[in-house]
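Complex shown without one protein chain; remaining protein chains in place.
Each chain gets a letter, A and B, in the order it is written, and its residues are counted from 1.
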């Protein structure tokens, strides 16, 4: 069995985070599928999907950590080629990844009590993001 | 076709690693599914699942590398908020990721000869970990 739905979010640009757990869970419910896997995917090369304890501290820490490891200020080949100022955005998103998969058991996402699904905007300007949620199961 | 089973492990805290390949393969076998995908997921926001050449050198190198990139000693918003000492654990787990998916072919996991499935404890105290293994296929 298979089901797909999209989530649309508006981001304010670099470092903006969204909590998606409830919306992903609602899609899993609408799917009618009770057991299997739920896949969450950011369409585009400068957005990140993952899981985290979604609270104000880590909402600041995660993008700050990525900017510390992959700073906007370095000299990137992408910049020399395109001059669009988002070389670090691409590298952050490729390293952290645009997708995650979560088990579905008896109609519920299997997540820890402090484990939520997040979207992180790595691009430097506000973006409308399409997030594709796919449910596969039996 | 769909099958799910859980693995439980006891970790000794930060930097502790477990090799899971045999237990994941045994679950795939019990599933009766011969071809498809096997998904391995750590429930909770401070544990990592991935693949690595599982040998004593890298068992030391991987957690050391994560502590070098995301040190326990930095000033994290998570700490200011919660004072539980594991801000770095959350960030390490969100970056390295709590899950992986492996192809299943003719009843065997498709892995390189030196590629094993691991769990890494990123939290600072011993934890009982539930690892959810889902097999989907035809």
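Convention: a residue touches a chain if its C-beta (ideal position, glycine included) is under 8 Å from a C-beta of that chain, and two chains touch if they have at least 3 such contacts.
Given the structure is predicted, the values throughout are model-derived calculations rather than measurements.
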Q.
Among A:57, A:72, A:97 or A:112, which one touches the chain that has been omitted from the display?
A. A:97
Q. Please identify, in ascending order, the residues of subunit B that touch the omitted chain?
A. 35-37, 50-53, 55-62, 64-65, 69, 95-97, 100-103, 105, 110-112, 114-116, 136-138
**Q.** Sites on subunit A contacted by the missing partner chain, in the whole complex
**A.** 1-2, 4, 39, 41, 43-45, 69-70, 76-82, 87, 90-91, 94-95, 97-99, 101, 132, 134, 136
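In this text, only the chains that are shown with their structure count from here on.
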Q) With chain centres defined as C-alpha means, what is the inter-centre distance between subunit A and subunit B in Å? A) 19
